[in-house]
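One structure is given here, and the rest of the page talks about it.
Removed: one protein chain of the complex. Kept in place: all other protein chains.
We just call them A, B, C and D in the order they show up, numbering each chain from 1.
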Amino acid sequence: MSEQLPAFIIVAPLIGACLIFIAGFTRRGLCYPLAMVSMVVALGSSIGVLHQVLVDGPLIYKLGGWDPPWGIVYNVDALNALVLAVVAAVALVNLVASRQFIDAQPFYRIGAFYALYILAVTGLMGMVITGDVFNLYVLLEIASLTGYALVAMGDDRAPLSALNYVLVGTIGASFYLLGVGFLYAMTGSLNMVDIAQRLPGLYGSTAVFAAFVMIMVGIWFKAAFFPLHSWLPNAYTYAPPPSAGLLAPLMTKVMIYVMIRMMLTVFTPAYSFSFGLLNQVVVWLAVIAIVAGAIMALAAKDFKRLLAYIIVSEVGYMVGGAWLGNRLGMTGSMLHLVNDAAMTLCVFLAAAALSFRLKDTKLTSFQGLFKTMPFTMGALVIGGLSIIGVPPTCGFFSKWYLISAGIQAGAWGYIAALLFSSLVNLILFFKIFEIAYFEPFSAHGHGHDNGGHGQVSALAVREAPAQVVVPLVVTAIGLVVLGLYSKELVAGVIDLGLPLGLK
Amino acid sequence: MVVELDMVILTLVMICAVGAIWVKDLLGAAILFGAYSFMLCLLWAIMGAVDVAFTEASVGAGVSTVFMVAAVFRTSRRTKD
Amino acid sequence: MEHSVNSIVPLLAVLVSIAVVPGLASARWPNVREGFTFAAGVIKLLLVISLVPAVLAGQVVLCHVVEVLPGVAIALKVDALGLIFALVASILWIVTSAYSIGYMRGLDEHSQTRYYSFFALALSATIGVAFSANLLTLYLFYEMLSLSTWPLVTHHQDREARSSGRKYLLYIVGSSIGLLLPAVLITYGLAGTGEFSAAGVLAGKAPYWLVLVLMLMYVFGLAKAGVMPLHSWLPAAMVAPTPVSALLHAVAVVKVGVFSIVRVLTGIFGVGLLAEMDLGLVLGYIASFTVIVASLIALSQDELKRRLAFSTIGQLSYIILGLSLLVPIGVTGGVLHIVMHAFGKITLFFCAGAIFVATGRKYISQMNGLGRRMPLTLTAFLVGSLSVIGLPPAGGFISKWFLLVGTMDAHRVVFMVVLLVSSLLNAAYFLPIVYRGFFKKATEPEFQMGFKEAPSWCLAPLLITAFCSLLLFFYPQPFLRLTQIAVAGLFGG
Amino acid sequence: MDDLLSKIAGGYNYIAYITIMMIGLYAVIAKRNLVKKIIGMSIFQTAIILFYISIGAKKGATIPILMHDHGPEAAEHAIKAADYINPLPHVLMLTAIVVAVATLGVALSLAVKVYQRYGTLEEPEIQDQINKS
Partner (left out) sequence: MKKLALILVLLCWGFLAFAAADFPRLGDPNSPASTHLSPYFIEKAYEDTATPNIVTAVLADYRSYDTMFETTVVFAAGVACFLLLRFYHFSEPPSHLYRHKPSGTVIQVPRGYRLKGEHTELEPIDRDWAPKDPIVEVASRILIPFIQIFALYVVVHGHHSPGGGFQGGVILGASLVLLAISRDLRTAQATLGESKNSILSALGVLIYVGVGAVTLALGSNFLDYAALAGLMGVDQVIARNLGILFVEVGVAVAVMATMFLIYRNVASAGALDEGL
């Protein structure tokens, strides 16, 4: 049975999604348990697959029993097994936290929401696991379509933001599809490994170059790589907390993984890193992305918008790291991908917990939160420190690799941008902590007056319900644990997945 | 596959495409979009992609147009560009 | 050659005050809470002391915690240099805890639980820095210290605290991210390791300019050392409650800064490399500049704590100056100065706090005639001043003596002049305070019946530290012996 | 010159699909009406389908449905690849068409939702309303 494990990763959530939608009309109480079951099975099987890959090396799963390149196969190596496990884990944790919000929705939406949620996860995991470039497009569309709907579920400006997301996202996906078409026209194949084998003879071709550029641009659209990020801030700001908690950590990260997969598996490092100028331009674009994201985050007045711009910045980290062209950079990018998924989950869950009690997430309404919501804020502190890059949280270690890679490649602009954005993140998060730490200043301001500083906060704020806080705290602890296990991740997993030729 | 016919239909496709985004009436745009899809369907039939042509005829020229008309009906026909 | 033993004791010493935090946070009664604080302090001190015999025997105690990245571990190493610093910090923590109780209760401060919790965290971080075996561990605890002291600095939660907190964070963490982190990474990139070793790890691996740039990045990146121009966080941070200023800003935070500089310059660059490239001179000039300018600014400060802060900035650079001489005696002086200055300066801060608790006065110009009502406090202040100025019979004399001998040994007459001039300046800004206190008549008539000595929880600690300052003059052997081992290690390697 | 001409003759489909695609892209970027943008998006997607079908085209071949199929002798006829048009792009494009209509459906429901909220489909007018509130 264990050789069939890879199929379960996709099949379990897919069946789950269908059943959930049916249950939404017949037995509504079953929706949430079904969602949980399918996510748990998906997580279990992805961990199982990761274990298999680590023990037995990369595996190929032939769907329909057809041999590649004729049929579609899963190519699972250490890298995507890792990403699969991360996606499933993040989705599961966020699912636990989502329940409180979804129960507050109109009853007829419950089934549809969980179905879309699980379908989105299916799409994301499918993108990661597949070994076929066209199949990747189809799954990308599943992840995107469900993502649009999940974003648009919010109130106020969410539908407009989602429509903008649809337009930009579809253009991005179409660019990817076009690039795949170019590749197909030149090589006649759709299987990643097969393409990689047939490409070397075509390295000089302008069409292959165009395919490379198109695929990258398409992925960058979806990954919100500056200047193609315009859809992201609004979409994630107005998305309801459960959707933001799913999409923000995963969508961009999975796309970054797809980019890395394209660079390593399809085009191979020999081709991807052979354009001196193009590579430098991309690294400089990453620099601009990091800096621009940081500056726009500084200007944000809303917590979720601030986080959204931080994501723009983080995408710059990963794209830049991957394009530095050395093994350290790729390692850093992959490690940061894992860490950033966890970090983003942590801060977005915190945002969810806050919006549960505060009704809006304007920074100014955070006053005195350390007193009133200690667990949420405690977790937010860890998440913030991780994003800033303070050891021993995980964010530090991936930054360590990225900067080391920058040093090795002599990309000083990239290093400067990383440090700049760390500083800006420091300012951003301490701005938040400061507001939350200082309660409203009382009229007489300063004082050693009988222990109280200012009046009790006007908001009768309590800690968010346990169903939101527990996953949040678990994630926060996870950030530190991930940090301490960085070596196992790097040496035990990521290093196995990177091609040997990449120095 | 006849090149001349191909080119004529391609020209029609382009005209319909330009028309669909040109007309100042969304219902008209929806209908022109349907025509565009139908032209494409013809083109594919000529190129030998019968399955694709069939699908495009039913999906693109059929259901898509209906969706679009329905959406226009539920919103407004007015457009400034 | 030194031999090493593996032991978990250093890790325990670091963790004991973190472990106590949940106890602190959940304690219902203040007495229980403070009992926890003391218990942790005593355990920590005992653990540190238990390491002394091994180090005196020439051993190095290692504790490998976890390898976080391939080839990069979080690891602790106790050698003489680290042990000196750890001893000072853990002794003074107990004293400060006692003082905190007096001060915080005396003023009926709010959020005392939070205060003690972060205090404990800061101590852990300090010991962690002292015992760091490599750059990563040092960076980890260095950042932990920066962040855990922020709530202490901003303890009052008013506008002034907020702006000081901002400045504090921006200088300290900003410099550590902007300069220290890249320096650490460049070091790892060049040398492939960041383990501290007497021979240094950079020798022969980097060109002159890069070594110079790296050194400057470290010296300024470790901004806790208060090297000008990255010093102005220190006076700003004086808004914190006095025990915080005392322990953290005279002992823990700033000393962590200079200790780290000493550690990095000797352990990463190595004395040999610095001497070979003649970088000591550059370092010496930077330090001298800070010494003189800080002393001059101190002269003009009226607020007692600010004057003490600028004095600290100047004194810290003594240590760097001592190191920059790159001769055994000079380095001995520098390392000893960590100890001597700690005891002297903490006494001074305690006195400032005691005066504030008893009278509510912060400014020197208000302190006329104070000595009549608070003779013990002012006497302790005098002892502390003497120690900081470097006059017998206080401990500061010994370290300054070594420093002066060091300048002669290294044939750096300029630095000797700097030391002497700054000693004069020290005297000029400290002694008038004592003079005012004892001999000037108070201006206000109602002064006569106002207050008396601070509560005994405040008074006892400052007397103890003043006594220690004196004791260290007559009996410096324990620290001197350790220092000599440390210096021998640095130069013998 | 001859070379160029033959290139154009052999590549007019490519130029056509690029042109159609750019018409769609232009509409997405420049048009202010949301439904117009959606139409542009669909045009963009269909242009890519055109491209794929062009790849699959084969001179002198017929549609990819086997002849002589209704009988036991069907398998005995040797099937030559050169006789049939490449079926793979068709398969892919069936999927792409369906994806396109799915996207269109979602986009249109979003447009309806936006209209319910703002009462207009013109982006500048929506922006005005947002700025006012």
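One rule holds for everything that comes next: contacts are C-beta pairs under 8 Å (C-beta built on N, C-alpha and C of every residue); 3 or more make two chains touch, one makes a residue touch a chain.
The shown structure was predicted, so the numbers you read here are calculated from the model rather than taken from an experiment.
Considering the intact complex, the chain excluded from display touches A, B, D. When the whole complex is considered, the residue among A:39, A:95, A:124 or A:149 that touches the unshown chain is A:149. Contact with the undisplayed chain is limited, among A:29, A:65 or A:276, to A:65. Touching the chain that is not shown, out of A:15, A:193 or A:416: A:15 (per the contact rule at the top).
With the whole complex as reference, residues 1, 50-51, 53-55, 58-59, 62-63, 66-67, 69-71, 73-74 of subunit B touch the missing chain. In the full complex, the hidden chain is touched by subunit D at residues 7, 10-15, 18-19, 21-22, 25-26, 29-30, 54-61, 63-66, 69-70, 74-75, 79-84, 86-92, 94-95, 98-99, 101-103, 105-106, 108-110, 112-113, 116. One chain is missing from the display, and on subunit A it is touched by residues 4, 7, 11, 14-15, 18-19, 21-22, 24-26, 61-66, 69-72, 106, 108-109, 112-113, 115-116, 119, 122, 126, 132, 134-135, 138-139, 141-142, 145-146, 148-149, 152-153, 159, 182, 184-190, 198, 205-211, 213.
Note that in this section only the chains that are shown with their structure count from here on.
Counting partner chains per residue, subunit B has no residue touching two or more of them. For subunit D, the set of residues that touch two or more other chains comprises 38, 89, 111.
Within the complex formed with subunit A, the residues of subunit D that make contact are 21, 25, 28, 34, 37-38, 41, 44-45, 48, 51-52, 55, 88-89, 92, 95-96, 99, 102-103, 106-107, 110-111, 113-114, 117-118, 126, 130. Across the complex, subunit B is touched by residues 9, 12-13, 16, 19-20, 23-24, 26-27, 31-33, 35-36, 38-40, 42-43, 46, 49-50, 53-54, 56-59, 61-65, 85, 89-90, 93-94, 97-98, 100-101, 104-105, 108-109, 111-112, 115, 120-122 of subunit D. Subunit C contributes residues 66-70, 72, 74, 107-111, 136, 139-140, 143-144, 147, 150-151, 154, 156-160, 162, 165-166, 169-170, 173-174, 177-178, 181-182, 185-186, 188-189 to its touches with subunit A in the complex.
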